[in-house]
Structures are given as C-alpha cells and as structure tokens.
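Data first, discussion second: the structure below is written as structure tokens.
The complex appears here minus one protein chain, its other protein chains still in place.
Letters A and B name the chains as they come in the text, with residue numbers starting at 1 for each one.
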Amino acid sequence: MIPEAAVMNANLIDPMVPIPVRIQKLVWETDNVYTLYLKPNGEFKSGFKFSPGQFNMLYAFGKGESAISISSNPYKANTIIHTIHRVGNVTTALSQLKKGDYIGLRGPFGSSWPLDEAIGKDVCIIAGGIGLPPLRPVIYSMLRNRKDYGKLYILYGARSPLDLLFRVELEEWGKLFDVEVLVTVDHGDTSWKGYIGVVSELLNYINLDMNNTTAMICGPEIMMKFTIEDLLEKGFPENNVYLSLERNMKCAVGFCGHCQLGPKFICKDGPVFNFPEIRHFFEKKEI
Amino acid sequence: MHPENLSEVLRKHPFISDLEDEYLQTLLSCASNVTYSDGDYLFREGEEATKFFLIRTGKVALELHASERGTIRIETIGPGEVLGWSWLISPFRWHFDAIAVEDIRAFALDGKCLRTKCESNHDFGYEMYKRFSKILEHRIKITRLQLLDVYGLKRVERA
Partner (left out) sequence: MKFVERDTLDPIFDILKNDGYKIIGPTIRDNAIIYDEITSTKDLPEGWTDDQDAATYHLERRNDKALFGFASSPQSWKKFLFPPRLKLMQFSRDGKGFSVEKSDGVHQKYAFIGVRSCDLEAISIQDKVFKDGQYVDPYYKEFRKNIFILAVNCTKAGGTCFCDSMNTGPKAKRGYDLALTEVLEDNKHYFTIESGSEAGNTILEKIKNRDASENEIKKADELIDSAAKDMGRHLDTTGIKELLYDNLEHPQWDDVAKRCLTCTNCTLVCPTCFCSTVEDVTDLTGDNAERWRRWDSCFTLDYSKVAGGNFRSSSRARYRQWMTHKLATWIDQFGTSGCVGCGRCITWCPVGIDITAEVQAIRNNPIKIQTK
C-alpha cells in the first residue's frame, strides 16, 4: 500500500500547489451527490496516474479545498472522476460550476487498496452510501485483470432506491457470471424488489471463503464499525480486513495535524488501512 | 415428500442446523413445504399469527402502511433466515404485511401446534425461546442501525 503511494507522490510536481484542471461535465447522481469529470492538463497532460483508494484535494477558487477520493478508472488516465457529497462550503461551491470552468487539483495523496495483497484471493467489497465511489477504481482494476483474482462480491447499501449510486454499472457488473452484486436499502417503496436492511446483513446471503478473501470496506464510520464487527463474529480474520477512513483535511501532506487518528495521519498513513493497524483507536468515542 | 427427506432438508437450514434430533422431530411433526409466487402475501397485519417460516430461496419484504407516505418496505428476509416471531409471543397477531418479492420456497411451521408442544415440554419450549430471542436481539440491533440513518441527508453549512 504505502510503497505504491510513495512512488506516485515522487512524481508530483509540488504537492502544495493546486493545478488548474477543466471541468468536462458535472452530473447530478442524486439530489445531494454529484460527479465531476475533469480533464487532466498542465502538469497532468500526459494522463493522471493514481492508485485506487487515493484522493485529491479539490480547490474551489477563493473558497478552499476538500479531500475527495478518486473514482476514475486507473487505466483511463485521460479523465479524472470525483463523486462528491454536497455537504459544506467547498463542495457546494464546486457543485455550482459548469462545463468549461476550472478548479484546482492537488494529488494524488494517500495509501491505496491492497490490490497486490488480494491477488489469488476472493475479494469482498462492502460499500455504504458515498463509500462506493472510492471503491469503484478497485472494481475497474479487478475487472481489467480478472484472472488475477478469485470471486468478486460487491455488497452495497444506500438510504433508499433513489440514493443508489452507479446503478447502471452495478447492474452491468451483476450480469457478469463470476461477479456477485447484492444491493440493499434502508427502506423502499413497493417498486423496490431488492434487499432492505443494513448492508452487513448481505453477508448472510453469500458464502465467503473466510481464509482466502480480502474484504475492502468504505462508508460512514459507524457502518464500517458494525460491518467489521459482524465479519469478525463470523470468523473472518482481521488481517484481511481493509477500510478507508476520512477526516477533515487541510494540508493532505501530514503537516497540519487535523487528520490524526491516534498516531496515524489519515492523509499519508491512510486513508486506506489494514484493520489491525487502527483497531485500538477506531470508533473510540471522541478520539 | 417422505418424512426422512424433509428431515434432511430441514436440518440444513441455519436456524436449526444444531438442534437436537429429538426437537427436530417435534418441529418436523408441525412442518410442511410451501411455495409462493412473486407478489403473494404470506400474511397480513392484524391476522392471527399461526405459523412461522424458514426461508429456503427467494426473499420476503415486510411492509407498513403510512397513509401519506403510502406503503413502505422496511426489511427483507432472505434465504437461510427466519420469518415471523409473533406466533410465539402474545397476542399472537402479525405486526406487518409480508409480501414475496421473488418466488419463494420455504418451510412453514405450524405455530399453534408448536405452542402446544412448548407448553407441554418446557425443555423444547426453552430451546425455541433461546433461538427466537437471539433472532429478536439481532433484529433490534439492525433496526437501530437503520434508525440511525447513517447515509442520511446532512445539513449543508452556509458561509
């Protein structure tokens, strides 16, 4: 994880200076989640390279920056994709921009999902809500190198059917014979014929090979906490559990101190962690 | 279906895979195979709760009617899971509608019959209560998580 990220970062021009990149389009996914498609230019002209799990700092002119996971296909370096939850000043400012506008971009930063460690194993992806975008690059990578991996399970939960992200892609992935996609919502109406309930319940309907599976989990922290508890209760080895954390980031390079969780800087030691690394401090009240 | 075959198949369901043989026979004596089609109601709110189901394939959605909001589906019960606990706890009436959202194959267990067996054989009754209280505990836990609305709309801050 870390060596990959370090190689990435050595290629950065200057990690502290945002590079202007152009918006190719802005698409609303739900009423408060939108996706930005960005054209790499300037120093990124030859394509934007990143590892799945890494994030960029996106700058809205005069307003500030926000740390957003990269959601593009690592093998399609000519578009940078970010799916963003509109929740504060910066993400609101970015959401008001249009095709042709420019935003600032610094990155990529952080550690990445354990695609190398998972070679030869089954992979179980568990995503909740806005946690699916940071995992999408993993799915792209795995499908591109399909024979390197065993079974692929994608378990996804959202608030309601209207809040499901990437619905078309989920359905496409589900059609592949060696990929199992299960989707659940917290509640639905009579047109919803999928599962209803918390995402960890979906584990009841698949038959994981406990000792030969890598779990990659992303979503609201409390969802990750309960999902991991359930996995461990079922006998899943904690060494095979990986999760992606989030904190309010200001600098993204380990100087400002804001993103610390115990001894870990989520911007440079994470955001992807192997569960035992952070177990002691994870989800402890007010840590 | 021959009783022995039913017993083998029943044994495989997670709810009773570790149940003692003697109790399995008791359950068997009140069990039958059932199927439902997509769109069938297995039971309706307010009706007497006379059975419970061990789902084998397909999923069932629990529905509530809230007048302005229409019909809301609040939970699905899927393969390997248990549907229905109201048969065991008075007033023995269903609290929700249960509708098949896929074709269902399940075991239906006769609740009235089993309640009588629980009364006459308290050891058997204790086994049933142990298992169902675990199911209820789990349901409460996941219902609370749903209540937390973890993906919910967050307040947008203004400058």
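Observations on the model:
In this section, a contact is a pair of C-beta atoms (placed from the backbone, for glycine too) under 8 Å apart; a residue touches a chain by one contact, two chains touch by 3 or more.
If you're wondering where the values come from, they're calculated on a predicted model, not measured in any experiment.
Across A:44, A:226 or A:265, the residue that sits in touch with the chain not pictured is A:265. When the missing chain is restored to the complex, the residue among A:87, A:119, A:143 or A:170 that touches it is A:87.
Across A:94, A:217 or A:251, the single residue that touches the chain missing here is A:251. Checked against the hidden chain, the listed residues A:104, A:150 or A:194 yield one contact partner: A:104. In the full complex, chain A touches the omitted chain through residues 6, 9, 14-20, 22, 59, 61-65, 85, 87-88, 100-102, 104, 246-248, 250-251, 253-258, 260, 262-263, 265, 268, 280, 284-287.
In this section, only the chains that are shown with their structure count from here on.
Distance between chain centres (mean CA atoms), chain A to chain B: 35 Å.
Residues 38, 59, 61-63, 70-76, 78-81, 101-102, 142, 145-146, 148-154, 156-159 of chain B are the ones that touch chain A when the two sit in their complex.
In the complex of the two chains, the chain A residues touching chain B come out as 32, 85-89, 92, 128-130, 157-159, 163, 184, 186-190, 192-198, 200-201, 204-205, 219-220, 222-223, 226.
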